[in-house]
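Yeah, one chain of the complex is gone here, protein chain that is, but the others are all in their spots.
Coming up: chain A.
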Amino acid sequence: MGTTFLPVASIVTGVGGRDGWMSVLPGFAVGIPYCLMILSLSEQYPRKNLLQISAAVFGKWIGNFIGLIYILIVAYLGGLLLGQVGDIYQASIMPLTPLWVFFLGGIFLVLFLIKSGIEVFARFSEVVFPLIVFALLLNVGLSIPRIEQGELLPILSEGFKPLFLGAIKVIPFVMTYMLFLAGVIAFLPTGKQELSQLKKGVWRIIFLVGILDALVVLIQLLVFGPAETIRLVYGLLVLGKLVEVSRTVAGVESLFLGVWLSAAIIKIGSLFFSVIWGLESVFGLKGVKWRHAIAVVFLGISFRFIRGPALITEIGLVDEYLTMPFVALWIPILWGVSRWKRGAGN
């Protein structure tokens, strides 16, 4: 799920207009075959990550080249997302706090989580995920009184093209998750029963997240209308500001920002882990000093993008033109070649 629930409405409505919300779930569903391919590779090469599997399937040089691209993408995206923490907080609730406070605070939390290891990271995510779901549902539910009449209609007035365009914009979100899954599979059990559980989990989580994100887009469309949904950079926070319960509780956007921070830390943490695994697999670099070096790189990228509009545009470009094509090609080719090789070996 990561941090998608903040920008997703503006992005899909931008290309899909009033029908953009319907493209979220199909966009997420594209992730299912990718997850299944990764799990199938994991079954074939137990306890190995996708970079190690690539080296085994394509040979060392091609494997290392893929690994290098992988490291560059995850490190760059991780740094940009760290920068987004500062952008969101400064633009919404803490306008006078310097950006470096958010950058340093964020990377400190990530480092702390990384130091605790992948198991603690997973448990942290397990605890935070229900909170994110609860906060989102609360925001959606409490925004119902603000719904404007008839903003949903007309449905499909432009045919199915907006759905297709919207789904293309959603796919990069899922592909970012694949980057993490590519590394974390080395830690996953590969027994038949466990794999079948993992496969079920993939279906369940992709649909859950897809439905939640679709709801987040839908409620913004219903409250703001399409033109405003596109224009608002962080529409969910504006929605949080509109929440009012019995004229006593108002403006709960800080709560949602707190939840979003946890999600951001998980996402940045997962990309941090990915860089660690990448460096280990490709260059054999491991140890504390390399983690600190990665943290410095993340900070460097954040400080490079202190202009909010440039940062948001850059994240969009990385998602669309780096993450999506890279993952979209790498995993199916790797899976196909590995199956072909296995077939040829037989």
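One rule holds for everything that comes next: contacts are C-beta pairs under 8 Å (C-beta built on N, C-alpha and C of every residue); 3 or more make two chains touch, one makes a residue touch a chain; residues count from 1.
Note that contacts and distances are computed from a predicted model.
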Of the listed "Spore germination protein KC", "Heptaprenyl diphosphate synthase component I", "Cytochrome c-type biogenesis protein CcsB" or "Putative metal chaperone YciC", the name UniProt assigns to the chain that isn't shown is "Spore germination protein KC"
Missing-chain contact, candidates A:K199, A:K241 or A:R304, resolves to A:K241
May I ask which residue of A:K115, A:K161, A:K200 or A:R307 touches the chain that does not appear here? A:K115
Taking the full complex into account, find the residue in A:P46, A:G287 or A:P332 that is in contact with the omitted chain. A:G287
Residue numbers in chain A that touch the chain omitted from display: 91-98, 101, 104-105, 108, 111-112, 115, 146, 148-151, 153-154, 157, 223-228, 231, 237-238, 241-242, 244, 250-251, 287-288, 291-292
